[in-house]
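Here the structure comes first, spelled out in C-alpha cells, and everything after it is commentary.
Note that one protein chain of the assembly has been removed; the remaining protein chains are unaltered in position.
Chain nomenclature is as follows: A, B and C, assigned in order of appearance, with residue numbering initiated at 1 for each chain independently.
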Amino acid sequence: MVPFLRKRILSSAVPLVCVVLGVFFLARMTGNPVDLYLPLSATAEQRAEFSAAQGFDLSVPAQLWNYLVDAAQLDFGTSLRTGQSATEMVFDAFPVTLQLAGVTMLLAITGAVLIGSLAAYRPNSAVDRIASLLSMTAASIPDFWFAVMGVLVFGVSLAWLPTSGTLGGPEVWVLPVATLLIRPFGVLVQVVRGSMVSALSAPYVKIARSKGATPRRVIFGHALRNAVTPVLTVAGDLTVGLVNGAVIVETIFGWPGIGKLMIDSILQRDFAVLQAAVLLTAVTIFALNILVDVCHALTDPRVRQAVPA
Amino acid sequence: MKFSVSPAPPARRRRLRATTAALLAGTVLLSSGCAVVGSAAGDAGRADGRTLRVVLTQEPPTLEPCEASLTGTGVVVRSNITEPLVERDPDSGELHPLLATGWKQTGERTWTFDTRTGVTFHNGAPFTARDAAFSIDRAVNSDLACNVEGYVFGDDDLEVKAVSDTRLTVTTEQPDPILPLRLSFVEIVPRTTDPDAKVRIPVGTGPYAVGSWQPGAAISLHRHDDYWGEAPDFPRARYVWRSDASVRAAMIDKGEAEIAVALDPVEAEKDTTASYPNNETTALRLDGREAPLDDIRVRRAVDLAVDREGIIDALLGGLAEPAGQLVPPGVVGHNDGIEPVRQDVARARALVEEAKADGVPVGRQITLVARNGMFAGVSETAEALQYQMQRIGLNVKVRMADTATQLQYQLRPLPKGVGPIALLIMHGNQAGDAAFTTSQYLLSDGPQSAFGTEELDRRIAGAGALSGAERQKAFAELLADQNETVVQYTHLAHMSGLLGLSRSIRYEPNSATGDEMRLAEVSPAKAKH
Amino acid sequence: MTTAETSAAPAEDTAPARNRPPRWWLLLGRDRAAAVAAVVLTSVVLVALFGRLFIGDRAQRQDLDASLRPPSLGDGVYGLLGTDVLGRSVLARLIDAAATTLSVAVPAVLCSLLIGSAVGLWAGYHGGRRESVAMRVADVILSFPSLLIAVVVLYVLSPSALNIVLILAVARIPVYLRTSRAEAAELRSRLFVDAARTFGTPGRHIIHRHILPIALPTLLTVATLDFCFVMLTESSLSFLGIGIQPPDVSWGLMVAQGRQYLQTAWWITVLPGLAIVLTTVSATVLAAWARIATDPAQRWRLTLPRKRRGASAAVPPEMTP
C-alpha cells in the first residue's frame, strides 16, 4: 500500500502544477481588476498607482514568477477585496464546504445503498419502480430551484426550518444538505441498484445459494462488496461535483464556503484568493481520488494485486 | 437584485446628494411600547425585540472606515460605527455639524474646524481635534490607498494641523470651496489606529460599536453607552447577508430579520416593503461612432422604440418613473420641461427605413450590453429593449456581462473592434449638480461617454462656469439639446430601491439608505393594545 | 473426440432464441415504462426539430400588457400555459426552448463522449506512458470545478451557445476517458484481444472491433446520466446569469428567470422544470432498458410475464425471506 500511495502522490504533482498555471493564466485573461477597485471617477494617475502597487503593470510572465516565488514560501498573496491574507480566507471558508460536502455524501451513500439494494433485490417490483422514478426525478431537479422552493415551503409557509444561515442548531443544515443531496443521491441510487442487480445474478451468488446461504448472507456477505466498486467510483466523481453544487447552495443559503468564495473572487477579479482557493480545492480533489483508489484496493483484491506493477 | 451571485460592485459609491427636494418625509417616529416578538430563530439571532437584525446583499469586504465610500462597507460603518466631522442631510443636501461644531474658510486655501467636546470613542478615549487630524491624514495622505482618497480627493494631498484639542485647520493645494462636503466622507478614528495598515474592525464614536464579526456569518453591534448624542432604541444590531433576493424577502416574511435591502419588485405589493427613490437613472448609451448607430435617425428611432411605461409596470414593479434625461428631479440642471419620449413604433420604423434607404447598414448586429445584478429585472429589461429595437428593424443581440466586463465597455478607453454597442448604464448623480453628469457622460471625451459634438462640449464648458439660476438654465438647455442634436442616450427610468421592513419596526428610508443606513433612526413599532 | 455440440460456440441453455436477438420493439412493448419513455423522448425530439416551424416568432413576441397571465383556456392555444413577465406565450417558449436545450445538451454530450472514449480506449489499450499522460490530463480537468471554469470562460469569451457546449464538453471528457480507459485496460489482457494481436491486427481495428462494442453499453449509460447533468449545469449557468443569452431561450434559462415569480406565477418556472425532469427521466429509463435489451445475459428480465415481475425477480422465490 505504501509504494502505491507514494506513486499516486508523486503522479499528482505535475497535474497540480498545471492547475496552478492554468488558473493563473485564466485569471489574467479576465482583465485588470483596477476598474473594479477604484472609483469610476479615479484619475489615470491613481489607476497607474494602483496597478503598480498590485503588480498588475508587470508582464504576465513576471507576475507569474513573483507568484511562484511567493507561493514557494507559502505566501499566496493578499485579497484585493478585503485586505486579508488569501490563505487565511481560504482556510476559513474551506471547512464549511468540507463539512457540508461530508455530511451530504455520507447521507447520500448510506441512503443510496439502502434504497438501491432494496430496489435491486426485486427488480421491476413496485418498490423498485418507485425508488427508480423518485431517484431519477431527484437527479434532474435544478438545485437552485429546489433551494428556493425549500426556503419558501419549509422556511416560510410551514416555518419548520430557518430560511438560511449557518448559525444555530442542526436545523440550519437541513435545507442546504437536502439541496446538495438530491442529485448525488438520485444518481447513486441508480448506480447501487444497477451494480447490485448484476452482482446478485452472478454465478458466485448461485454457488453461495447452493451452499444454503440465507438471503441476508448472500446480499451482505457476497453481493454488496462486489457491487461497491462502481459505486465508489461514481461517489468520488459526485463528491468532486459537489463543489459546483456548493456554489449554488452557499450563495442561496449564505454559507461562507469555498464555492461562494471562488465565485465571488472571480467576479471581483480577486486573483490571489481565486488562485489559493482553486489550489486548495485541487489538492483536495487529488486527495479524494487517491482515497477512492485506496478504497478500491481495500475492497477488491484484484486491484490490490495489480498495484505494485 | 436578481442575479444574486454578482454582488453589488464595490465601485458603486455613496452619493453626495445635494438634492433640494424633500421627496420623503424624513421624520423619524419615536417609539413607545414593546416590539412584536417573532417566533423564528435564524442566523440573525432570535427575535427578542432588542436586537435589530439587518440582512444585506453581501458581506462587507472590510469595516475599515477609510473604505466607507464602498457601498458594502459604508452601509454598515457610516453613522453607525464611525462618524465624520460634517454630515449631509440626504433630503436637503445641506451640511450639518456632527463631530465638528462649526467650520469656516480662514484663508484662500485653508478651512478651520471646531470640534465637539465630551465625545468618547468606543475604547473610552476622548475625541479631540488631534484624532480628527490623524484620521484625515491617514485617509488622504497615507500610502494606504484608501478608497475615499480616490473617490473624493484626487491626487492632491491635504495639509492638516490640530491647532488645539478642539480646533484643526485643513489646507489644500488648490482653493477648494467644497472641502467640508468632501470631508463629510472621512470617518473619524482614534489616534491609536494603525496608520500604516488598514484595520478590519474599527473603533469610532458612533452610536454602535462592533461586538463581534464571525467571518462569513454575521456582524454584531452593540449600543455605545457613552454615545454623545441620543441613544438609539435598539441595544444591539446584527448584520447578516444573503445574495438571493427571494431569501432576503423570505427572512422578513418569516421574522428572521427586521430590515432587508434590495428586494425584487415582485415583492412590492407586500405591506412589509417600502420603496424609495435611490437617485439612480437608467439609460441606454448608444455608441454613435459605429454604423448603424452613427446615424442620428437610427438613434432617435431607438429612443422612440422603447416602451418605458410598459417596462416600468411589468418589469420594475411600477416603482420607477419614466426618464427623459440623465439626472433626476432635484439635481441642479434638471430640466422640468423634458418629457420622457413616448413610444411610437411607426415613426421609429419610418426613421429606420429612411436611414436604410440612404445606405445605412441597419442590419448590422448591435450588441446590447447589460450587467447582471445592475438592478432587479435587468435581464428582462434587456430582453424587452432588444425586442423593441428588433421590432423597428434593427438587429440586436444581448450580452449580459459581469461588473468587470461591463466596466470595460463603460469606461474609456472603450474596447475596439466590438461593433456597435448599446450599453445599459445606471447613473447616480453624486454631486447633486448636472456638471458631474455632463463631464462624465456627455463630453465627447468624457470618461464614460462614447461620443459627443463640439457644440455640446462648448455648452458644457460654458454652463460649468455659471452659477445660480443661469447655471440651472444652461444645464437644463444643454440636456434638452443632447436629446435633440446628439441623442447618445435613450433614457429609461429614474429608479427606486425596495426595502423589506418587518411590522415590528418603523423606519423611513431615504435616498441615502442604500449607502448609509442609520440604525439610530429605526424604532420599534407601537404595539397594539 | 466426441461432442454432441452442433455449433462450436457454447450457447446458453436459457437463451432459447439464440440465433437472432428478439425484435427491439417487442422488448420495448414488454416494458411499459420504457415504452412511455420512448414516446416522451420521441415527442421531445420531434418538437425540437419541427416545433419552430409552427410557432413562428411566438416565442419572442412580447406584450407587456399581457404580462404574467395564468394558464387558461380562453386565450387561444398560445395562452394555454400562460404568459411570462414579458407577456410571451409560455407554450411557445417551451417549444422554442426544446430546440435550444437539445442543441446544447446533445452536442455537448456527444463531443465529450466521442473525444473522451476515443482517447480513453486508446490510452487503455496501449497502456504505459500514453495511459499516464491521458490520465493526468483527466486529473487536471477534473480538479477545476467545472462551474467556475464556465464562469471564467463565459465572462471572458462571452456566453454564446457554442461556448457553453465547448465548456460542458471539455468538463465532462474525463468521465468518459476514465470509464473507457478502465474497460480497455481490462479487455486488453483478454484472450480474444491477444488472439487478434497475434494475427497482426492493427491497434485501432482491435479497439474498434473488439473493445468498443463491449465498452459501449457502459459509456452510453454514463452519457445518459450526463445528458441530465448538462441540462442542469446549463440551468445553473443561467442562474448565475451566464447561460443561454436572450433572445434564445432554453428550459434552464426559463427555470432560472422564473424562479423569482415562484410565489406569484408558478407556471413560468414549474413547467420548464417539469420538461427537464420528464426528458431526463425518460432518457434514463430508456437507457436502462437499452442496456438490458442489448445484454443477452440480462435480456430475460424483459421477458418475464408481468404478473411475476413484482413477485419474483433477480432472486427466485425461495430466496425471499
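The rule we apply is simple: a residue touches a chain if its C-beta (ideal position, glycine included) is under 8 Å from a C-beta of that chain, and two chains touch if they have at least 3 such contacts.
As a working rule, contacts and distances are computed from a predicted model.
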| item | value |
| --- | --- |
| Name per UniProt, for the chain absent here [options: "Putative Na+/H+ antiporter", "4Fe-4S dicluster domain-containing protein", "Oligopeptide transport system ATP-binding protein" or "cytochrome-c oxidase"] | "Oligopeptide transport system ATP-binding protein" |
| Touch with the omitted chain, as defined above, among A:N66, A:T110 or A:T214 | A:T214 |
| Chain A residues touching the omitted chain (full complex) | 201-204, 206-214, 217, 222, 225-226, 299-302, 305 |
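The working rule: only the chains that are shown with their structure count from here on.
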| item | value |
| --- | --- |
| Path length in the contact graph (chain A to chain C, fewest steps) | 1 |
| Most distant chain from chain B, judged by the mean position of its C-alpha atoms | C |
| A-B or B-C - the one linked by more C-beta pairs in contact | A-B |
| Centrality ranking, top chain (CA atoms only) | A |
| Between chain C and chain A, distance of the C-alpha-averaged centres to the nearest whole Å | 22 |
| Gap in Å, rounded to a whole number, between the CA centres of chain C and chain B | 47 |
| Inter-chain centre distance, chain A versus chain B - centres from mean C-alpha coordinates, in Å | 38 |
| In chain A, residues with contacts to at least two other chains | 30-31, 148, 152, 247, 263, 267 |
| Chain C: positions in contact with at least two other chains | 155, 239-240, 259, 262-263 |
| Complex interface listing, chain A residues touching chain B | 30-31, 33, 35-43, 45-46, 49-50, 53, 81-84, 92-93, 96, 148, 151-152, 155-156, 159, 162-168, 172, 247, 251-257, 263-264, 267-269 |
| Touching residues (chain side chain B, partner chain A) in the complex | 4-7, 9-11, 13, 39-45, 58-59, 61-62, 64, 69, 145, 147, 150-151, 154-155, 198, 200, 214-218, 240-244, 246-247, 250-251, 253-254, 256, 402-405, 407-408, 410-411, 440, 447-448 |
| Residues of chain C that touch chain B when the two form their complex | 60, 62, 64-65, 67-68, 85-87, 155, 158-159, 239-242, 245-247, 257, 259-264 |
